[in-house]
Structures are given as structure tokens and as C-alpha cells.
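Taking it in order: structure first as C-alpha cells, then the write-up.
All protein chains but one are shown in place.
The letters A and B name the chains in turn, as written, and every chain counts its residues from 1.
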Amino acid sequence: MGGIVSRIGAALLSFAVFGAFWKLVTVVGGYPDYILPAPEVVAERGLRAIVSGILWQHTAVTLVEIVLGFAVGAVAAIATGVALGKSLLIERVLSPYIVAAQAVPILALAPLLDIWFGGGLLARVLICALIVFFPIAIATMVGIRSTDPLLAEMLRSLGATPRQLTTRLEIPSALPVIFGGLRVGVTLAVIGAVVAEWAGASSGLGVLINIANQGLFDTPLMFVALTTLAVIGLAFYGLVVLVERRLITH
Amino acid sequence: MSARRIILAIIAVVVIAALIVFLLPPPFRSRPVELPSASDRLTKVTLLLGFRPDVQFAPFYLAQQKGYYADAGLDVSIEFKQSPDVIRLVADGQAQFGVADATDVMISRTSGIPVKYVSTLYQRFPVAIIGRAGAVPTDPAGLKGKKIGTPGKFGSSWAALLALLRVGGLTADDVTIREYPQFNQADGLANGDVDLITGFRNNEPLRLKGRGIAVDQLTIDQIAPLPGPGIITGDTTLSADAGLVQRFVQATARAQAAVIADPQAGVSAAEGSVPTVREDPATALSVLRATAELWNGESGFGNGRIDLDRWRSGYQTMRTLGFIDGSVPVEAMIAPDIAAAAPSDG
Partner (left out) sequence: MATTFDRSDPATPGLAVRIEGLGVTFPGGTQAISDFTLGVEPGSFTAIIGPNGCGKSTLLRVLAGLLPPTKGRVRLGDAGMEPHAGDGRVGLAFQQPRLVPWLSTLDNVVLPLSLDRVAAAERGARGREALERVGLSGSAERRPRELSGGMQQRAALARALISDPPLLLLDEPFSALDALTREGFDLELQRLWLDRPRTVILVTHSVGEAIALADRIVTMTARPGRVARLVAVDLPRPRRIELLGERRGAEIEAEVRRALAEVHPPELSPWVAS
């Protein structure tokens, strides 16, 4: 009980310090609101955006993209990672393409993907999944490769089939590393949803950033959208950590 | 951790923060515009243009190369930024001049960004509704039910579209909007995804014609007049040295007149800075010719003269459409005296 209180207390303290630091920067630097708004200006703008409903309207869209994009990307990545980890041949054949796809800036590919997949939610989920894919796949591959060979031999001596070896040993033993990849992946899912929206969406927090920036010249509103994205990222990261704690008990 | 340690940590953070902020290089911090008084030396100024080098910026290149700016005592360097940043950076004094849409000036000024529109570059509004020949309504009421492609729900294209719809008794709900954030709405028109698009009169029609598609346009100047793009400057620059602003505006007007008279000279001036000119000089020339037509109003391009009637009616339109709330008067947004002075001889 005391642990949670001190954890929340520490978090609040760090937010307060961050807010003070931010305010200090705007005051000492003399930044006007339209270049770097002070935290209380952003907070006030945020309150208005919440009350008018515009913030939730865009947040809901982005949340759906993040959840679906992460789910699709993570499942594909774990499956691919297991294949890469178990078969040296598969790794040699596939990894050049995976690495190349990762190196190409998704910002350039996203508009094409948007057109190819019909420009709707599907396209955006796919773009987000693509961004999420790489760290999770690599983490899974590394985790599978680091299976304890002594345990693998023990299981084989008990007559475990290759499938049992994968489901009973390799994947559970790789979970800590896989969750490392999932932590990275879930924060990338937030970025991925925004990038996908910039490729062609009519609502969402990424779109709100554009509208605020280019249409309304409302920098505080842009910061509200950015802050919301940060909060979403934090929340999802915390969820992954929570799941990790439940699943990994050793 | 003990309370004392926590307090020490906070103090350390604040001290480090202050150090970082004080040690930042000067351009990061707002400072009053200091313009060195030029005697026999040229005043260095920066001009910010949006997006990327384009042949329509030919007058600026020409003025640099033919010495019009030097004659006016100016050493102009040109930088390219994202369009929304042009207004913000000019307002903050980090650059002296920029080119921006009048509609964006209205919105940003209402948001409290201290810029002023000091000279008109385009006497005709450059955005129009474009469609295949024969398929473009001549009356805005005919837009009802159409599928219209546009880059996004912001900017002068969006304002022009809504203004037209309003004259036709319609709203955005009466049409279907398809957004093209990559500015490729011409593709959507070409492959039939949309019936009409918003576009720049000196751009999309030429591109579509080059693909063998004949087009018609519905322009707004007669129907729902809005002021076109122009030169902007920050309040601090203007109050520090109005003469400097005037000299820049006049030198630019001089170059604009030269390009209108001889578009090929404009193309040659732009060649060094705009890669597409070198790749396709013929298209560059037709684009510049089309652009020059937009610079000219009913009675010539007026050396940047600001049309007060058009500004006032445009302001009302923007207010009715809800882009601005009217809290900042139109007079605060423009400096008509600057361009009203007679141009220097050239």
C-alpha cells in the first residue's frame, strides 16, 4: 500500500519538476505562446479542448489505430521472430528484407501504403503494424536463440515434439526478452498511428496536430495533442509492464 | 530517499535548466530586432519561403541577381521552411520577411501571432476548383453532391472551397471531401476517385493538360473574393524600421514587373536554385507565365498594392465561415501604406 503511494508521489513530483523546468525555459528564453507555449497555457487549452469534445473525438480514432496496429504487428512479429530464431536458413533468407524494410523511412512509404490499401482504417493499422514489427521480431528471435540448451536437451529426453519444445520451452523462456521488445513496440505504435494519419486520414491526434499547426496556427492546441500522445504512450507502456509482471513470474 | 536529498535534486535540476537556457545560442531566444544601420554596407535580411524552391519565386531570385535588392541597400538571403513555420518565425523576428497566404495571416493574427501583411504578390486568388472540361459547375450551387479532393481541411484552399460553397448556399456536408495530405489530388482527379479538386491555377491545370486531360476552372475572384498571397513581416521588424520594409517591398515589385514583362528572364534567374527548371525549362516557362497572370489583377499587379475592399470582404467571409472570431480587426493585419508608395525607378 505504501509502495503505491510513494510511487504515485514520486511520479507527481517528477511531473511538477518537469512543469517547473518547462515554465522556466519559456520565461527565461522569452518564447511567445505561438512558438513554445507555457505549461499553464497548454493546460488551459487542453481543458477547453476536452470540454468541447474535440480532443476525445480525435483521441478515440488514434486509440483504435494504436490498439489494432500493435496487436497485428506484435502477433506477426512474434510468429516471424520464432521462425527466425529456430531456423538459420529462414533468418538468412528473410532478414535482408526485414532489415531493409526497417531502414527505409516509413514516412516515405506510408503514403504509398495508404493508397495501396484503400486509404481507410486498414491502411493505417497496417502502417502502424509495420512500424511496430521490427523490434518485437528481433527481440523474439534473440529470445528464442537464447534458450537454455540444457533444458532443451532435458525436454527432448522426455520425448517432447518440436512443437512442444517451442510452446513449452522456447517461447516461455524468451518471454522476458520478448516483453522488452513489446515495451519498445507499444511506444512505437503511438508514433506509428500518427505517421499513418499523416499519410491520409481525416481525424486522429496526428491530424489534430496538423490542423492546429497549419490550419489554426494554434500552437497550444498542438501541444495538447502532443501531450495526449505522450500520456497514451505512458498508459500503454504501463499496461505492457503490468501484463509482463503477471506472465513472467520467475 | 530523504526529503533533503529530494530538495537537493530539485535544486540541481533547476540550476541545470537555467544553465542550459542561458547557454543556448542567441537565435533561439527572442530578442528585439537589431538591424545594423547600413551606411555603405548592405543590410542583411532573411526571406522565408514555404515548402521548396519553385519557379514562381523567380522575382526574388531575379532581384538578388540583377542587384535590385543591392540597389535598395539589402543583402537578401532566402531560406525554405514548412509553410506554417514561415509566419511564426517572421513574427518572432528570426527572419525579416516571408511569403504567406492572406487567409493564414488572418487566422494567425487572430491567434495572437504578431505579423502584418505588407504587400500583395497575387492580385488574383491562385486557388480554384478544377475539374475535367465540361464537368465543372459555373455556379457554386452546382457543387452539391460532388466528390472533391483537397490537401486537407486547412489552408487557403479549404477557405476558398468553403467560401464558394457558402455562396452556393451549401456547406461542407453537402459535398464529399477526400483528403490528399501529399498534395497529389490531381492524381485523384485523373483516375476518377473525385469529381473535382482544389488546386493552384498555375499548377494543377498545366500538369493535367500535360497528361492529356483538358480542364475547366471555377475561380473565386468574382464570386467569393479573398485576398491572395503576399509579403509579410513581423510587428517588431516593421516598427523598428518601416523604411527597410518599404525598400524590400519596392525592390521585389520592381523584379516582379521585370518578370511579367519578360518571363524568360525569370526562368533564367530561377534556374540556379530550382532543379525542376533545369530539367524542364519549357514547363517552367509556362508555369511562370500562368503565375504572372495571377500576379496581375484587373489593372496590373499594382506594385504590391493592398486591395482594402477585398481584404474587408474577405475578412467578413472568413468570419462568417468561422475561421476567425473577429476579435482582431482587419486593420491590425495589414500595412497598406508600405506598398502604396511609388516604386523606385528600375
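Convention: a residue touches a chain if its C-beta (ideal position, glycine included) is under 8 Å from a C-beta of that chain, and two chains touch if they have at least 3 such contacts.
This is a predicted model, so every value here is computed, not measured.
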Absent chain's touching partners (shown only) are A
Touch assignment to the omitted chain, from A:A10, A:L47 or A:M154, lands on A:M154
Answer key for A:S146, A:Q164 or A:T227 versus the chain not shown reads A:Q164
Omitted-chain footprint on chain A covers residues 150-151, 153-160, 164, 168-169, 172-173, 248-250
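Convention: only the chains that are shown with their structure count from here on.
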In whole angstrom, the CA-centroid distance of chain A from chain B equals 36
Note: in the complex, chain A contacts chain B through residues 13, 17, 20-21, 24-25, 28-35, 111, 198-202, 210-211, 213-219
Residue set of chain B touching chain A in the complex reads 6, 10, 13-14, 17-18, 20-22, 24, 28-31, 83-84, 87-88, 91-92, 104, 107-108, 111-113, 152-155, 158, 177, 179-182
